[in-house]
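Here the complex is missing a single protein chain, while all its other protein chains stay put.
The chains carry the letters A and B, assigned in the order they are written, with residues numbered from 1 in each.
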Amino acid sequence: MPVLSDRHLLGLEGVPQKDIQLILDTAFTFREILDRPVPKVPTLQGQTVLNFFYESSTRTRMSFELAEKRLSADSINFSKSGSSASKGETLRDTIRTIEAMKIDTVVIRHSAPGSAKLMTGFIDSNIINAGDGAHEHPTQALLDMMTLQEHLNLKSLKGLKVAILGDIKHSRVARSNIHGLKTMGAEVMICGPSTLLPYEAEALGVHISTDINEALEFADVLNILRIQLERQKGGLFPSLREYRKFFGITMKRLNGYKKKFTIMHPGPLNRGVEIDADVADSEHSVILNQVLNGVAVRMAVLVLLTQTHNKGKNRSDG
Amino acid sequence: MPVLSDRHLLGLEGVPQKDIQLILDTAFTFREILDRPVPKVPTLQGQTVLNFFYESSTRTRMSFELAEKRLSADSINFSKSGSSASKGETLRDTIRTIEAMKIDTVVIRHSAPGSAKLMTGFIDSNIINAGDGAHEHPTQALLDMMTLQEHLNLKSLKGLKVAILGDIKHSRVARSNIHGLKTMGAEVMICGPSTLLPYEAEALGVHISTDINEALEFADVLNILRIQLERQKGGLFPSLREYRKFFGITMKRLNGYKKKFTIMHPGPLNRGVEIDADVADSEHSVILNQVLNGVAVRMAVLVLLTQTHNKGKNRSDG
Partner (left out) sequence: MPVLSDRHLLGLEGVPQKDIQLILDTAFTFREILDRPVPKVPTLQGQTVLNFFYESSTRTRMSFELAEKRLSADSINFSKSGSSASKGETLRDTIRTIEAMKIDTVVIRHSAPGSAKLMTGFIDSNIINAGDGAHEHPTQALLDMMTLQEHLNLKSLKGLKVAILGDIKHSRVARSNIHGLKTMGAEVMICGPSTLLPYEAEALGVHISTDINEALEFADVLNILRIQLERQKGGLFPSLREYRKFFGITMKRLNGYKKKFTIMHPGPLNRGVEIDADVADSEHSVILNQVLNGVAVRMAVLVLLTQTHNKGKNRSDG
């Protein structure tokens, strides 16, 4: 039974290539199960997974919950509203309480960078980071990579040129994609307004540009990030109209190139802002494949972390 | 395996008599299962049902969730609060995302009339309308008809006289009942203050009255709708006290007639406004039967739509 180097998935920074490849390979086998009439397996029967969402979320929470149910695990949902968090309990005490209830795996989303890692320090459950502030969102990057491998029919992402567009600075999706893609041998360019680019980006070995034409020249794949409308208030870009003018992906802009771009977006979409409707719905868009692969990737991660945990326990027992 | 004409249930308008009868017959068989010590069957094992509630609801959401669990389906709940809907995503994109996750059936409640139908245009899941604005609420009307057939020990609703009382204009329950009852051969009168009666009602072939005595004269069955207190602000009726005086169903009012009315109400009740407590709790009240039959009707609809869907797929495959 193959196992990973770690029984938590906190981010893709530092995760070895063979681990990422194992997750992707496993996800492809679960993807086949999802195409069956009864897409359910008993793999995690009797296991309990807590979906611990301190930030609101639709698609990530639902995707994890579906993955858990298709694996026959028991899901418990926790959301901040209606919880003791409002009674002033520390995150640490909340978490330790959860652990005392013998939860096998905790899927955590929290606005604080490092919150997922923090949890591993004082509880024994497997931890999956479902987004910690602007830090990482590893399952999103994994499903992006799986979707590229599937759509482009690739054995490896080596040499593939991916441009990540938009608000890179505040994006956990960008950060996880950069780490994962670099590890798998892809070339990455980030592109957006200079106020939305991270200062430390060069150290990550990515190309940086503030000119969308440079990005289009460079890339086979466009991963178009959501413009978070609340950033505008902070003065980080002038207006949605101006953003669209300089960085919005329109058919007209794409048609200026002979190549066929693969179009990705983690959702939810602002149609007419960072991406036009006809681009989002075009035949080279893999946005909905990303969603389906998300369930498969999360099944793979849930199972592999459990196997890794069990192997660790057997070793320390024997 | 019997199937319906359509694999969605969007409303009762235009649904053929044989379909309604098939749903009611199937619901009666599920009703027997609900009386067993272990009221659970494996019929929908491995199927996933999304309860997609954009409007808050207790009884309808719980009734569907129970129906799903008793059929061994996996339920996923989505409510507007804590979702991406607040992030400005279009309903269409939310729905397509859901479909990409391979959801078999979506139960939708939404304030926009036509929202359930809209969904069928771009996703492949079976759609059940659990209330779309003032348009339709078909499972409520089906459970009402089932309850009448059961309580009055009828083989057919033909010739039965049903008066629907109250705010007909804003009521999806009224609209679905009118369509269903007419199709099954019942006679329908609607009765309420003129400001709460729909202009188009005559075209539906129902009797219309603004005089409660006319309705009581006419009817065997009273389906008493909930007065939505927020309508009062809109000036559509003067006061709760005055509403009760002219339209409230009291024992005194009923005792003026020799016949025994069957008393229905979709809930939640405003006791002392549209219905008095002793009427609601009387032996001719079937209000709680409606609730139990609701679970059976929803089980029937979930199973029949799935069978209809599968038959469609086999046909197009073969």
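Worth a mention:
Operating definition for what follows: contacts are C-beta pairs under 8 Å (C-beta built on N, C-alpha and C of every residue); 3 or more make two chains touch, one makes a residue touch a chain.
Everything numeric in this text was worked out from a predicted model, so none of it was measured.
Interface note: of B:L154, B:M251 or B:L288, the residue touching the hidden chain in the full complex is B:L288. From the options B:K18, B:R241 or B:R271, the residue with contact to the unseen chain in the full assembly is B:R271.
Considering the whole complex, the residue from A:E89, A:E202, A:E242 or A:D278 that touches the absent chain is A:E89.
On the side of chain B, touch with the chain left out of the figure occurs at residues 34, 37-40, 53, 56-59, 62-63, 65-66, 69-70, 79, 81, 229, 267-271, 288-289, 291-292, 294-295. Residues 45-48, 74, 76, 78, 81-90, 93-94, 96-102 are the ones on chain A that touch the missing chain.
Note that only the chains that are shown with their structure count from here on.
Separating the CA-averaged centres of chain A and chain B is a span of 40 Å.
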